[in-house]
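Missing here: one protein chain of the complex. Every other protein chain is in place.
Each chain carries a letter (A, B and C) given by its place in the written order, and its residues are counted from 1.
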Amino acid sequence: MKEVFVRLDRCIGCRSCELACAVEHSQAKKLELAIHETPKPKRRVYVEYIAGRKIPFLCRHCEDAPCVKACRTGALSQDPVTRVVTHDPKKCIGCWMCAMVCPYGVIGEEAERRIAVKCDRCPDREIPACVEACRTNALVYTEENEFSEMVRKEAITEYLKGYIQ
Amino acid sequence: MKRLLLIRAERCIRCRACEVACAREHGGQSRITVVETECIAWPVSCRHCKVAPCIHVCYREAIRYDERDMVIIDENLCTGCGLCELACPFGAITMVEKQKPSKCDGCQHLVLDGKTPICALTCPSGAIVYESIEAYEKQTRISFFSPVR
Amino acid sequence: MRKLIVSSEKCVGCRACSLACPEDYIKIEEAESEISVEFPPGCDMQCTKCVDICPTHALTLTNDTPEKKSVKLWFEMAECEACGRFFAPKMMLKYIIRRLEDTGLADEKIAWLMLCPTCRHSISH
Partner (left out) sequence: MKTGSKSKVICPFCGAGCAFFIVTKGNSLNIEYISDHPVALGALCPKGNSSISIVKHPDRLKHPLVKKGNEWIELPWNDALNLAAEKLLDIKKRYGADSVGFLASARATNEEIYLFQKLARLFGSPHIDHCARLCHAPSLVALKDMLGSGAMTNPISDLANSDCIFVLGSNFAETHPVVSRWVWDAKDRGAVVIVADPRRTITTRIADLHLQLRSGSDPYLLYAMMKVIVDRGLCDYQFVRERTEGFDDLYRWLHSFDLKEAVEFTGLSEREIVAAACHYAEAYSAALIYCMGITQHRNGTENVRACANLALLCGKVGAPGSGIFPLRGQNNVQGACDMGALADYLPGYADASNHMELKKLSRVWEKSDLPLGPGYTVTEMTNASLNGKIKAMVILGENPVVSDPEASGVKKALEKLEFLLVIDLFMTETARYADILLPAACWAEKEGSYTNTERRVQWSEKALDPDGDAKPDLWIIGELGKRLKIWGYTPRPDEVLREINRVVPQYGGITPERLRLSKNGLIWPCQNESHPGTPILHQSGRFKFHTPQFAIEDKGKIGKNNIFKLITGRLVVHYNSGSMSRRLSELFPYEPIASVSINPEDAAALGLKNGDEVKLIGESGEGIFQIRLDVSVPPKTLFLPFHFPGVNDVVTVGLDTSSRTPGFKDAECRLEVV
């Protein structure tokens, strides 16, 4: 299955992913229209500056997702095949159990309705909006083995560079 | 940003300070219960849901939101039927003597004065916090990727 | 003396009337997996508390002469899925599901309603 991988060393903290995410989850799906919408479009990916590093946080769609377990009403559900955790706003009662058990802190609040919002990995798109928007390829949407292969290749290139010099 | 009573369950040391403080503040009946299992403990109290089942189920409209979006019970309208106790997804409403429901009112008397609810004030380990979801989640994210770990 | 008419379809066995009655005319009997509510045929009080309080409008008081026999309704109790305790009449839970219809929460079965309030304390389901 494809996952969104994060390459921490590549993130420059430009927050393009946050913007793209909010636009993607607006009604109009266009930046110039989205900014006037109510409820205000909300990002589901968060870039944090921690001790000089920039780290994008987005839902890891955990295999054994604590948020799904904690959800009383079944608003959060996990696809049995893709393991994507989706949130049904109709069933959400705004109790914040999911936010309290999430180890990554990636469940946000839709301020107007006071219910949870979280990454749904852009069901309407081939590639999630945040990945597409990332200028530095800090976010990668790929298969797990392809990602490790990529990292391996990069590492060997780096190593060879030093060797040749 | 609306501030809420949120729980950092991993911090709970099941000391029950919240229960004692809550009982003192609300005339002897604690509205928060510390639940413990072998590996974790956490305080259970009303989550003040936005779509609150207890409000929907109450046919007398005795349960409502106050100015700060906390779910409160109007004791004068309540008949003690126990529907809210059964409807609550968290078991946070208990019926006490003479079938009066007892549930967290988010320390309405303190919060309206600009203070913090008593359980969040007294929690020695900082397991109960009174802050916005935004701030809470940010704290979670930052502590997840703290530098030394 | 007024006649008390009970609608057995509407009553869910919530016990509110019994608690409201100032004279304890409405009697509750609890068995292991069942609960019974016994309504008197009539009432000589000038109060309508039970009628006012009934969530399902199952009770009416009329000025007819009451019958001799009292009405006894039996309700099956629901069993907690986690601890196996009988905690509430099944009808009452059904009524709650009906009340929650407009929230979008109501499926044919709401997960947490199958647990007793104590078992709902658990952090995960």
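The rule is short, and it goes like this: a residue touches a chain if its C-beta (ideal position, glycine included) is under 8 Å from a C-beta of that chain, and two chains touch if they have at least 3 such contacts.
Since we're looking at a predicted model, the values are computed, not measured.
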Chains on display which the left-out chain touches in the complete complex: B
Positions on chain B contacted by the hidden chain, ascending: 11, 13-17, 19-21, 23-25, 38-41, 116, 121-126, 139, 142-143, 146-149
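Everything below uses one rule, namely that only the chains that are shown with their structure count from here on.
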Winner on C-beta contact pairs when A-B is weighed against A-C: A-B
Rounded Å distance between chain A and chain B, as computed from the means of their C-alpha atoms: 30
Cα-centroid distance, chain A relative to chain C, in whole angstrom: 47
Per-residue multi-chain contacts in chain B, two or more chains: 9, 51, 53, 89-90
Two or more partner chains touched - positions in chain A: 72-73, 93, 97, 101
Of all residues in chain A, those that touch chain B in their complex: 46, 48, 50-51, 53, 55, 57, 72-73, 92-97, 99-109, 111, 113-115
Chain B residues within the chain C interface of the complex: 9, 33, 35, 40, 42, 44, 51, 53, 56-57, 59, 79-83, 85-91, 93-94, 98-99
In the complex with chain C, residue positions of chain A that touch it: 66, 69-74, 90-91, 93, 97, 101
